[in-house]
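Left out: one protein chain. Kept in place: all the others.
Order of writing sets the chain letters: A and B. Residues in each chain are counted from 1.
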């Protein structure tokens, strides 16, 4: 068993069906050595949107969990795109939008819910990524978090 | 006549002069096989900014039209950058910011105004793109929508 499948097993994490996009666009796209994942909103294990605003409706722990759900959706889409997550050479970038009240300041803690999962799944080296984490006054379906991702995949994959 | 010019004709769409940037940056940039378009705000056929917040000043249909205007500005900039839109191999990404009130949730519908136009102009295959669509509490000139884009262009173009 390869390392990523083992890590997913150790985490007790079964990837769901890749979430469909809410609009007229692709959930993922392979362009040369890059795998792009569209903005993934927070969808829970029950298939329902994890919604609400940080600093108003949701606490930090709920935000962290929402970001983790975004990461799980990103992984599900990545697997749908390339079949085997072992083909991922590295995570390059996460772009994270946190649905938050104007007074909220802990976006990095929330988005760590996604970054931490990536490290757990890919290991520290392959998951070492750049990122932005900012506040949005509103998100689709009032989702708590939305995250886009870029991976580098093996060209001989 | 090539397919894109024909599609524009069928849509009755004449591309305007490429909108100038509002700051000290480039409206577009070719880097190798990629064409990057700066964040394009919604500017109407009369050259004026389509402004206002979704969920407060503007209805969904007005938002869809604003996003379509962003896409038209993106196409105008792309043509100014490379001369002939046939050189575009594919649309890779749209990054969309919707000027919205905190309670707004229909960003995907609004941004489809841009994605749908891309499909009409380039066809479903070449326009198949990743995207994020999020809410912004404010945008330059109070524009309703701002969208950035990345295209892949033919290296033998």
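Keep in mind that, in the parts below, a residue touches a chain if its C-beta (ideal position, glycine included) is under 8 Å from a C-beta of that chain, and two chains touch if they have at least 3 such contacts.
Just so it is clear, the structure is predicted and the values come from calculations on it, not from any experiment.
What chain B contributes to its contact with the hidden chain is residues 21-29, 31, 36-39, 53, 95, 97, 102, 136-142, 146, 148. In the full complex, chain A makes contact with the omitted chain through residues 55, 90, 92-94, 98, 100-109, 111-112, 115-116, 119, 128-137, 152.
Just so it is clear, only the chains that are shown with their structure count from here on.
For the pair chain A and chain B, the distance between C-alpha centroids works out to 25 Å.
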